[in-house]
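Note that this complex is displayed minus one protein chain, with the remaining chains in position.
Lettered A, B and C in written order, each chain numbered from 1.
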Amino acid sequence: MILIVNGGSYQVQGGARTLLEVLRDDLGLMGTKEGCGVGMCGACTVLVDGRPFSSCHLLAAQAAGKEIVTIEGLQRNGNLHPVQQAFLEHGAFQCAYCTPGFVLMTVALLAENPSPEDDEIREYLSGNLCRCGSYQNIVEAVKAARRK
Amino acid sequence: MQIKDSFVINASQEKVWELLFDIPRLSKCVPGVESVEVLDDKRYRGKLIVKVGPIKSEFSGIVTLAEVIPPERISGSVEGDDKASASSVKASFSGTLATVGAGTEAAFVVDLNLRGRLAQFGGPVIAATAKKLTADFARNLRAQLEHQVS
Amino acid sequence: MAIGRSVPMLDAPARVTGTVDYMINLRLPDMLVGKVVRSQSPHAKLLKVDVSQALHVPGVVAILTGPDLGANALYGASIKDQAVVALDRVRYVGEPIAAIAAESMDAAEEAAMLLDIEYEELPAVFDALEAVQTGAPILHEKYTDNIFIHSKLRHSDMETAFAEADEIFEDVFTSPLAQQSSLEPHVTAARWEGDHLTVWTGSQAPFMVRRVLSEILGIPQESVRIIVPPLGGAYGGKGHIRIEPLVAVMARKTGGRPVKFVLSRAEEFVTVTKHAASITLKTGVKRDGTFTARQVTIYWNGGAYADASPLLVPQGMVRSVGPYRIPAVRVDSYGIYTNLPPAGAYRGAMSSQATWAYESQMDIIARRMGWDPLEFRLKNLYVSGDRFATGETLHDVHFIECLQAAAGAMPAGPSPEVNKEKKVGRGYGVMMKSTVSTSKSQARVKLDDSGVATLFTSTVEMGQGAHTAMAQITAGALDIPFEQVRVVGPDTSVTPFDSTTSASRSTNMMGNAVLAAGAAMKRRLIDLAGPLLEIPGEELRAEGGRVLTKDASISYADILKRNGLPSLEELGEYSTALTMDPETGQGISTPHWHQGAGAAEVEVDTETGKITILRYAAASFAGRVVNPRLAQLQNDGNVIFGLGPALMEEMALDGGQVTNPNLADYPIPSIRDVPLELISVCIESEEGELHGIGEMTLPPVAPAIANAVEDAVGVRIKDLPITAEKVLHALQERLKP
Partner (left out) sequence: MSIKFLEPSDFPEAAASLAEHGDEAKIIAGGVSVTLMLQQKLIAPPVLVSLGRIAGGDSIRQSSDGLHIGALAKLRNLEQSSVVQEWCPALAHAFRVVGNVRVRNQATIGGNLSAADYAADPPAMLIALGASAQVFGPDGKREVPLGEFFLGFYTTALRPTEILTGIIVPPLPTSARASYHKFSSISAEGRPCLAVGAVADFDADGRCRDLQIAIGAAVETPQRVDTAEAMARGESLTDELIAAIAEEYAQALDPLTDVRGSAWYRREMIRVFVGRVLKEVRDGNR
């Protein structure tokens, strides 16, 4: 089975393995992580054909042949993606275990709607949990990253 | 979690009691029983398949009888586990028979403790599954006894 | 000046690119995966654990069970009652019975299924109050009433104090079993090289782990190396000793191959919990609005093993009195064994439960006596110079400023009429918390001849930004640019001793150790510069990375180069050793006091009982703030964290089995649970000491909300969490004739 991840294509073993397992164990892409295992927390968020998915309950086989982007795929020749830059400038994280998930959800949100209202931001990102409680800074970072 | 129920079978109290100890016929009444082996007069080993939606669990364990007062009272405990889903069940049960007119009223109380991964299914699902199991058991029991031409 | 600036976290780029090397990402050459096999019985004799079949599963390298443990198989942070894996008894659902090391998780899981375990069930008890009744099942023979610790505070004669009261209030407040739920689970790896053990672990207390492991394994502490990378959250749940003993002993059986254990979310719920607590507060007040006496009785549900409780229950005693001048105080704080997973620290340890009790009762008293809840608090709050119930004098306390800052940040509230009709209410909460009483922090600073300073610290970076703050303090102490400071995190064979990263002690304790190291380094530099500049040391001072007088100066780097020294090292230490009389609790309980306050404005839907938090304002005393943005994140983060225990967090149990061990049925606060208006203020004191704020705005959240609910609709909830169902039930009870 072929997976296209961050522009590269990889031959991997599918079967009953989730995309999360394959990304970490086979491709060594450690930025995507398990937090809850049931698709509630968003720490395992990846983009598949531009849309955010929880890779903990998506079989790798279901993402075969699709364009997968993980947190490692956002940087372009070394500099941070604008959303990553906004998160950094607004200190929109503490332990940052959830940050890759929030960054990718924000990238997907702004792709769907470049200037979302505040309540749209909250509703779109409410499926990502941050136990350290960095939500205020995260919402500010997303507001800064949206096109004025 | 506790499950209480009672039902009437129009067969004599002796015949109902007799069936309780006729293991091959009794095990046919319990839906999903795979095998029953008599270890001694108080202990039986068996396998039970329980289906909840798409999930099929196979519990293997031991039934131990405690009180046996023919023909009216029986109690005991069940301990079994389903290795595949790392789950186990521990239950104590007590049943009483009483003659009511031409038939027999069977009443029982089961204290059920489901443990391990299946316990995450939550109260309502476990209770409903257990109720369905006991309802089927009652129906099969009645079928065994009422149509039997004595 | 580096201190006081909102510099980004040292490894901020790694945090937004997902390249932080958390424990969960650790990969070692030919590393094995570990799996724990856990008890399904809450209390049973362990008759047999047959591994013969399981050992034959291809890919299984070793299996650890009770018999493998040597003599000192029992351990504990203070009471040694816990076995690395169960010996002859299991005491809670989820207790480790065996551990498997294998090449793959599939192999380990297949082996787990083939373990033949036989129990003989014993009666079990889960509620702390039942566990102390006579006839209750006994968990540990030595403790026949299941009470493993009883902390006492005796302050003066309670009879006369209560006799002087015009009104006496007695209320019981409870908080449920809860779980820290850091998104990164517990992860620990271990590898033996001969008699030397290296353990990588997500722990808040590497040196405590080192000590306990050396005791269990019977090897010197120097042969045990503990390495702690940045953590994906901890909140007290990774304090003390967690799965390190199991992993370390397992690694002894794998022939030198490293083994790594990653716990699942469900396993987190049976690894460490927040103490369920039942707190009885008996308080006497006089009509003039002052207190005469307070008697506190607390039953802390410690779970099956003492674990961290013997260190936490005495602190729970101190933290249960409250920040008000009360002449006569008596506290009985019990740590109790039950057949539940062991309890440990949960952010705002013990204060989360204690503040819920005393701040709720403040409003019960004010309401019945007809006093304004805000005034009643302001009138009685401690100020610096007051003596606390332990006899110690309070210094640097700012409870009044905290409460005024929180209350003041709320705009003028709705008029009482609107309030009643619209079911809107206000509530307040103030928190007073001690930190660790006896502890030590050491910091080593190394300055090399390029002028770069490296701080070696065992403080654990778990999202609070401790390494960034310590780097700023190092820069400030040496008076060099922040960019010239590096930090080397916890590695017990490289970084000096530190007791623990918990109870918000690090900024204060480690901060002062760094200042000491910095001061010592400056003196060394001045001594070395004197001869070079031919100026006596007394006239020299170190500033801006140089040693100088008004007309001569030399850079630190040149001082080293011209003395032929590649680098200089200085060790700084800061410690406290405070004791309290075990019988009376008199003495000194804490080096300094943590202070926080909250004000909540809520609206209650009286048809559903649902609470909407319209506004929440929080304030904490932050002393000298090192990094304003990180301090703000702690303040906001603690309020949001506090919404969990206040409104939603409760572990559901059925016969000792946790039935909601997942984040779908055990919800934690999401963005849409956060009040639209959240204001939080750090009260600073420029010339003040470095101060901890890691927990302060959390404990007031629950009582502030409950008080606001009573203000809005007149019902008092005394059992956390404050769910819509409880509010509706109370509303309907109130309407009954």
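Here is the rule we use: contacts are C-beta pairs under 8 Å (C-beta built on N, C-alpha and C of every residue); 3 or more make two chains touch, one makes a residue touch a chain.
On a predicted model such as this, the values are computed, not experimentally measured, just so you know.
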item: For the chain not depicted, the shown chains it touches; value: A, B, C
item: Selected from B:A86, B:A107 or B:L133 as touching the chain missing from the view; value: B:A86
item: On chain A, residues whose C-beta touches the chain left out of the figure; value: 14-16, 18, 37-40, 42, 45, 48, 51-54, 56-59, 61-62, 105, 108, 124, 126-129
item: Those residues of chain C which, in the complete complex, touch the missing chain; value: 106, 109, 607-608, 610, 647-648, 650, 652, 659-660, 664-670, 672-673, 723-725, 728-729
item: Missing-partner contacts on chain B, residue numbers; value: 52-56, 84-86, 117-118, 122-125, 128-129, 132
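We take it that only the chains that are shown with their structure count from here on.
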item: Overall pattern in which the protein chains touch one another (line/ring/star/complete/other); value: line
item: Chain A, residues touching no fewer than two other chains; value: none
item: Parts of chain C lying in touch with chain B, wherever the complex brings them together; value: 40-41, 93, 112-114, 121, 266, 654-655, 657-662, 665
item: Chain C contact footprint on chain B (complex, rising order); value: 1, 79, 81, 83-84, 86-88, 90, 113-117, 119-120, 122-123
item: Contacting residues of chain C [partner chain A, same complex]; value: 6, 8-9, 12-13, 15-20, 22, 24-25, 181-184, 230-233, 235, 264-265, 462-465, 629-630, 633, 636-641, 662-664, 668-672, 674, 678
